[in-house]
Each structure stands twice: as structure tokens, then as C-alpha cells.
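In what follows, a structure is listed as C-alpha cells, so that the remarks can point back to it.
A protein chain is absent from this complex, but the other protein chains hold their places.
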Amino acid sequence: MSDFLRDYLTVGIFGLTGVALVGLLLGLGSLLRPTRPQPQKYINYESGVDPVGTGWGQSNVRYYIFALLFVMFDVEAVFIFPFATRVDAYGWFGLIEMGIFIVVLALGLLYAWKKKVLRWV
Amino acid sequence: MIAIAQVTPVWYLVLASVVFAIGAVGLLVRRNPLVMFMCVELMLNAVTLTFVTFSRMLNDVNGQTVVVFVLVVAAAEVVVGLGIIVALLRKQPSATADDLTVLKG
Partner (left out) sequence: MLASLWQQLSDSPVPIDSVDLAWAGLAPVMILIGGALLILAVDSLVPRRLRPGSYALATVLLAAGAMVAAVPLWQRVQDAERGPFATAAGAIMVDGFSVFATFVILSAVILAALSFDGWLRREEMDGAEPYVLMLLSASGGVMMASANDLIVMFLGLEILSIAVYVLAAMHLRKITSQEAGVKYFVLGAFSSAFFLYGIALIYGGTGSTNLVRIATYLSATVLGDSGLVLAGLALLLVGFGFKVAAAPFHFWAPDVYQGAPTPSVAWMASGVKVAGFAGLLRVFYLAFSTYRLDWQPVIFVLAVLTMLVGSVLAVVQTDVKRMLAYSSINHAGFILVAVQAATAAGVQAALFYLAAYTFMVAGSFGVIAVVSRKGDIGTSLDDYRGLSRDRPVVAFAFALLLLAQAGVPLTSGFFAKFYVITAAIEAGSSTLAIIAMITAVISSYVYLRIIVAMYGAGDDVPAPRTIPLPAAAGLALVISLTVTMSVGVFPGTLASLAERATPVLIPESDPGAVDPSGVPPGP
């Protein structure tokens, strides 16, 4: 067997162990616990608020601008990490360059703030 | 135990081309603007995989730096595209690409 497959064998054994463990616990539980079925027990939240509407209802879009802003600024960070690993090699040129980059990003945030995008509606 | 071919870089190229094709076909057959948009993302990610594979085959690091740029460009496209699509969906809830027929002729 090749090394490649042996590595995957570990994964397979791990997966099988997991499945067996869960099956064992659930099986033991069903053997031990008393069974007294009631209709109350079959609704989604036995002791919570009953769900309203269908599962495909639309949620509020007020979060989406925050999500968009997060995606943008989060991804821009990908440029900072490679720079950070070699700060000393790039010297002052790199530091100033990255400073400009971050200032531009901050400018975008400033614009979003001033346009009242960050306010909770 | 099991006879299996060694996974060569070509496999990744084939995988990437299959994913790219799924994205392209998906964009053409699906009608929800959001799903069409997700298909574009699929296509871009397939290209990224192609770049990394070629980078590995050629032993050249430039192909990997491309990934960072593609990642950021894709994020910018997501933000702008979702903004436009949400603006449209607010005016026309449940709009599909077939409903966008005000402009035709």
C-alpha cells in the first residue's frame, strides 16, 4: 500500500470510530430509556416558542451591509500578512507602502461611517 | 491493496476545468441572480486552482501570488455585485433573470 493511501487509512479508521461511538451511545440510550410517546414531544421546540411560517422564510436584510463591509476589509488583510512576515526585508519602503495601503482602507471605512452605513437601523 | 493511479497535477487541472464548466453551465441555466453570481465565484475558484497547479508544475512562485490578487478581486466583485442585486431585489422581490425584461427589443 502506498504512503498516500496509508494516510487516508488513518482518516478512514478515525471516521469509522466516530460513527461506531455515536451509534453505540444512541443504541445504549434507546435500550435504557423509558418510552412514553406524546404528541407534545414531536414538535420542534418542546418547551420553547412554537415556530411560525416555513423554513424558507426571508430574514431581515439589515445585516447585509455589515456583512459586505466585513468581507471587503477582511479580505484586504490578505495583503498585510505576507508583508508582515518579511517586515525587515522590505525596510522603510515596505512600511510606508503598507501605511498608504491601510490609510486607503481606513478612508473607505471613514466614507462608510460618514454615509451612515454603520448605524444600526 | 487497492490499485490506484498516483494523483498527478493533471488531476487538479482536470478537476479545475470540470468545476469551471459547472460554474459556466450553472450560470447559463440557473435563473436566480444570486445563484448565477455564486456560479461566477465557482468559476473564479476553479481558475485559482489552475494557477496553483501550474505554479507547482512549473516550480514558479508567481502563480501563487496571483491567487491573492484573484481572491481580493473576487471579494470586491462580491461586494459590488451583491449590493446591485440586493438593490434590485428590494424593488422587485423574487426577481429571476427571466423577469428582467423591461429592457428588450
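Letters A and B name the chains as they come in the text, with residue numbers starting at 1 for each one.
By definition in this document, a contact is a pair of C-beta atoms (placed from the backbone, for glycine too) under 8 Å apart; a residue touches a chain by one contact, two chains touch by 3 or more.
Bear in mind that the values here come from a model prediction, so they are computed numbers and not experimental data.
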Positions on chain B contacted by the hidden chain, ascending: 13, 20, 23-24, 27, 33, 36-37, 40, 43-44, 46-47, 50-51, 53-54, 57-58, 60, 62-63, 66, 69-70, 73, 76-77, 80-81, 83-85, 87-88, 91-92, 97, 100, 102-105
Chain A residues touching the omitted chain (full complex): 86-95, 104, 107, 110-111, 113-115
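The rule we apply is simple: only the chains that are shown with their structure count from here on.
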Residue ranges of chain A touching chain B (in the complex, touch as defined): 1-2, 4-5, 61, 64, 68-69, 71-72, 74-76, 78-79, 82
Chain B - residues contacting chain A, complex: 1-2, 4, 6-7, 68, 71-72, 75-76, 78-79, 82-83, 86, 90
